[in-house]
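Note that one protein chain of the assembly has been removed; the remaining protein chains are unaltered in position.
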Amino acid sequence: MDDKLFEILEYGVYGASILLILIGLYAVLTKRSLIKIVIGMSIIDGGIHLLLITIGYLKGGTAPIFSPGYEEAAAQMVDPVPQALVLTAIVIGFGVTAVALSLIIRLYRHHHTLEIDEIKRLKW
Amino acid sequence: MKKFLVILILAVLGFHLFEAFSGLGLGVTRFEKGVKDYYLEKTVSELHVANTVTSIVVNFRGFDTLGEVTVLFLAVSAMGGILYKRRHQTGDRSVLFSSSSIVRSGSKLLFPAIILLGVYVFIHGHLSPGGGFQGGAIIATGFLLMLIAYENFSVSHNTLSYIESFAGIFFVGIGLLGFMNGGTFLQNFLPAGVLNNLFSGGVIGIIYVMVGFKVAAELTGLIYTILHEKD
Partner (left out) sequence: MVGSPVLLIAIPLLAAFVIPLIGMIWKELVRIIPGLVLAYMLILSATLLYYVSYNGTIVETIAGWQAPWGINLDFSPLTGFLATLMSALGFLVWLFSYRFKRNVDFEPAKKYFIFLMLLIAGAIGIVITGDIFNQFVFIEITGISAYALTAFYTGRNSAEASFKYLMMGAMASSFLLVAIAILYSQLGTLNMADIASKMHTMNPTYKIIALIFFITGIGIEAEIFPLNGWAPDAYTEAPGPVGAAFAGIVVKAGVYAIIRMIFTLFDVPGAYDFLIAIGLITLIVAETSALRQEKLKRMLAYSSIGQMGLVIVAFGIGTHEGVFAALFLMLNHAVIKPLLFFSGSSLVFNSKKKQIAEMNGLGKRMPLMAAFFSLGAFAIVGLPPFAGFWSKLSVLSAAANEGLLLIIVLILIVSVIEIVYYFRVVNRIFFQEYSKEQSVVPHRPRINAMVAMFVLAIAILIIGFYPDAVTGILHNAAKDLMNTDQYINNVLQLGQSLTR
C-alpha cells in the first residue's frame, strides 16, 4: 500500500473508533429516550471493539489461521489476542444490552412512556 | 446549555484519547516478546489447531469463555426474571403480526440452510474462521426469521433450557475432567490429532460445539422472550 495512504488510514481508523466512542457518549449523556441511550451504549461498545482490533493490526498481515503448507507463517499474522478479547467483549456487551432492553420493557409497562424526564422518580 | 457542556467535555476527552492512540502507530510491532508470539507458536506445535483465535478463546483463555457463557446464561435468566409476570397478568396484545406469503415461503426455504450453515461454522471452529459463538448466532437468526414469518411459530422453553443447562454442564464437566486427569482445570486431555483434520485439537472442538449449542439456545430464548412480550 502507498505510504501516504497508509498514514491517512492510521489516523482515520483511530479517529473513527474514538469518534464512535464520543458519539455514543454524547447519546448517553444528552438523549432523553431510554432506547436511544441503549443505542448509544452499543455504539460505544462498537468503537471500543474497533479500537481493540486496530491495536492488533500488523502491516500487511494475514488472518491468524494456519492453512496447509503455511505452518511457518506466524510472523506475518496479525495479533490474535485482541480478536479473542473482542469476541468475549461482544458477547458480554450483548448480554448487558439484552438486560437493559428488558428493563426498558418493564419501565414501559409501568409508565407507558420511554422519556426519561417523565419516568424519573428516583434522583439521578 | 447542557449539550454545550457535554460537547466540551467530550471534545477534551476525545482530544486526549486521540493523542494517546494515534501515537501508538498502526500495524507496527510494539513489544518485543508479547504473549501473542507464544500463542502463534504453540497453537500449531502443541494444540494442532489451525485457527489461533479459537485456540486462544477456548484453550489459553478458556476460563474467560466459561465466564462469557455464564454471562449469556445470566442475561437470559435476568431477562426472564425481569419480564416475569404471573399468568393472569399477561395481556393479549402482541407485537407479532402475520407476514406476507412471500416471506413465509422464503423463510421456510431458507431456515434449514441457515441452521446447516450455523452447524458447519461451529463444528469447523478450530479449522476456519468462526466458532461456537458465531455459529450459535447464525442459528439464532434462523429462528428469528421463522418467528418473524410465522406468528404462531413456537419454541419450547423447556427444550431450550435443557440444551442450555446440558451444554453448560458439559463445558464445566470437561474442565473438571481435565482437572482430574491432567492436573489443571480445562486442560486438554485428549490426543491433539493432526493439524487441519476435523478431529484435531483435543477438547477444543468439543467445547466449541457445546458453546455453539448453548449460544444458539440462549439467543433463541432471548429473541423468543422479547417477541412474545404482550401487554
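Order of writing sets the chain letters: A and B. Residues in each chain are counted from 1.
The rule is simple: a contact is a pair of C-beta atoms (placed from the backbone, for glycine too) under 8 Å apart; a residue touches a chain by one contact, two chains touch by 3 or more.
This is a predicted model, so every value here is computed, not measured.
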Shown chains that the omitted chain touches within the full complex: A, B
Per the touch definition above, residue among B:Leu5, B:Leu176 or B:Val194 touching the missing chain: B:Leu176
Chain not shown, touching residues in chain A: 21, 28, 34, 37, 41, 44-45, 48, 51-52, 55, 81-82, 85, 88-89, 92, 95-96, 99-100, 103-104, 106-107, 110, 119-124
Residue ranges of chain B at the interface with the undisplayed chain: 16-17, 20, 24, 30-31, 33-36, 38-39, 42, 59-64, 66-68, 70-71, 73-75, 77-78, 80-82, 84-86, 158, 161-162, 164-166, 168-169, 172-173, 175-176, 178-179, 182-188
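FYI, only the chains that are shown with their structure count from here on.
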Chain A and chain B: spacing of chain centres that average the CA atoms, whole Å: 16
Residue ranges of chain B touching chain A (in the complex, touch as defined): 2-3, 6-7, 10, 13-14, 17-18, 21-22, 24-29, 34-37, 39-41, 43-44, 50-53, 56-57, 61, 64-65, 68, 71-72, 74-76, 78-79, 82-83, 128-129, 131, 133, 195-196, 215, 222, 225-226, 229, 231
Chain A to chain B touching residues, read off their complex: 6, 9-11, 13-15, 17-19, 21-22, 25-26, 29-30, 51, 54-55, 57-61, 63-68, 71, 74, 77, 79-81, 83-84, 87-88, 90-92, 94-96, 98-99, 101-103, 105-106, 109
